[in-house]
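Every protein chain of the complex appears in place save one, which is left out.
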Amino acid sequence: MSSADELARKIADHMRAREGTGAAWNIEIEEAREGYARIAMIVRKDMLNGHHICHGGMIFSLSDTAFAYACNSRNMETVAQNATIAFLAPGREGDRLVAECQEQALTGRSGVYAVTVTNQKGEKIAVFQGLSRSLGNPVLKTD
Amino acid sequence: MSSADELARKIADHMRAREGTGAAWNIEIEEAREGYARIAMIVRKDMLNGHHICHGGMIFSLSDTAFAYACNSRNMETVAQNATIAFLAPGREGDRLVAECQEQALTGRSGVYAVTVTNQKGEKIAVFQGLSRSLGNPVLKTD
Amino acid sequence: MSSADELARKIADHMRAREGTGAAWNIEIEEAREGYARIAMIVRKDMLNGHHICHGGMIFSLSDTAFAYACNSRNMETVAQNATIAFLAPGREGDRLVAECQEQALTGRSGVYAVTVTNQKGEKIAVFQGLSRSLGNPVLKTD
Partner (left out) sequence: MSSADELARKIADHMRAREGTGAAWNIEIEEAREGYARIAMIVRKDMLNGHHICHGGMIFSLSDTAFAYACNSRNMETVAQNATIAFLAPGREGDRLVAECQEQALTGRSGVYAVTVTNQKGEKIAVFQGLSRSLGNPVLKTD
């Protein structure tokens, strides 16, 4: 593993530990590398909408969390400016949803990331595109 | 109040009562009319991200909930197909965020809705656009 | 008419005159005010796609042009960062499409604009949301 990838994993773990949502949603980091993150979440009753399927907000939240880990992975504090999500299939109570985020482009302070959300059967649940902007500060002090 | 608006309010209340997220996020319905919903949520510690501001996923979730109430308001079961959000300013712990959703267009089974999220000082936090598709079943039996 | 609105109109006319696309697409400015623009375009044969309806790219281009006039209207050079469009109904050859753009939010350097595209029968063809970023230079010298 390269040191860039080790740093990316350290940053994802640091963010996961600091964020209130990481514990609230029980986010599990499967892998985090430079410009990449793959995370998982189990759909619980308190994540269901009025039709008793996973609330679109939670599918977005999972995607957005993977996006945050990936776009901060170079140790530059980076925020989301815009995000789009297409919903393809429902998530069900008990489903284990995996969000995989890959960097599509990084140009100056702007980055674009694609996230795919898949359930335990390999069915695509949603596809997400996020536009990030880096603020220029480090996330972690690395000296 | 028209009977269409009364029905819209009944549907929003029904969805709020049935959804796990309504209680989990403590969603308050301020107003619900045909093609319109305005709802509020207080930002809690368990909604904060690693930078200690409101997680973008929760701002989206609030917007998406207002969208769901508005696009189901004609008593046709309707789901989100796509949604986009632009993030403009951070939400802070304790902020009361209000999401106001208005119908922009309704053509056959497809609808477009715009949501603006504002904090208690009137600052715009985010703007959202959602594309819905109705499935053709009633949400509530009204006979 | 306020002087802010007069300046906005002058800027839109200036942009329309300078851009290659303004003549290529025969863009007509119906109204331009601070944070607002309404423009029109006739759908021609060379704007049709393989299904012989107006190419989505041209519906986007019309929307994006209205967005450009509106977001530059305060005489700050401003560019699009992200845009989303939902397509609701086809445009036909000979249709006169009108794109109306309204500012939804302006926070620091970022703005959000909504555009609705309508045909001559008042049918909604598309709805667009654009996120802009101002670069800080004037569009017109005004002294």
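Per-chain numbering from 1; labels A, B and C assigned in written order.
In this text, a contact is a pair of C-beta atoms (placed from the backbone, for glycine too) under 8 Å apart; a residue touches a chain by one contact, two chains touch by 3 or more.
Keep in mind that what you see is a predicted model, and the values were worked out from it rather than measured.
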item: Sole residue of C:8, C:40 or C:58 that reaches the chain not shown, by the stated touch rule; value: C:58
item: Touch residues of subunit B, complete complex, unshown partner; value: 81-82, 84, 110, 131
item: Missing-partner contacts on subunit C, residue numbers; value: 14-16, 18-24, 44-52, 55-58, 60-62, 64-65, 68, 72, 77, 79-87, 139
item: Absent-chain interface as seen on subunit A, which is shown; value: 82, 84, 86, 88-89, 104-105, 107, 110, 112, 114, 116, 123-124, 127, 129, 131
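Heads up, the rule we're going with is that only the chains that are shown with their structure count from here on.
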item: Chain closest to the middle [Cα centroid of all protein chains]; value: B
item: C-alpha-based rotation, subunit A on subunit B, 0 to 180 degrees, nearest 5; value: 180
item: Centre distance in Å when subunit A and subunit B are each reduced to the mean of their C-alpha atoms; value: 22
item: Mean-CA-position distance for subunit C and subunit B (Å); value: 28
item: Residues of subunit B touching at least two other chains; value: 82, 84, 86
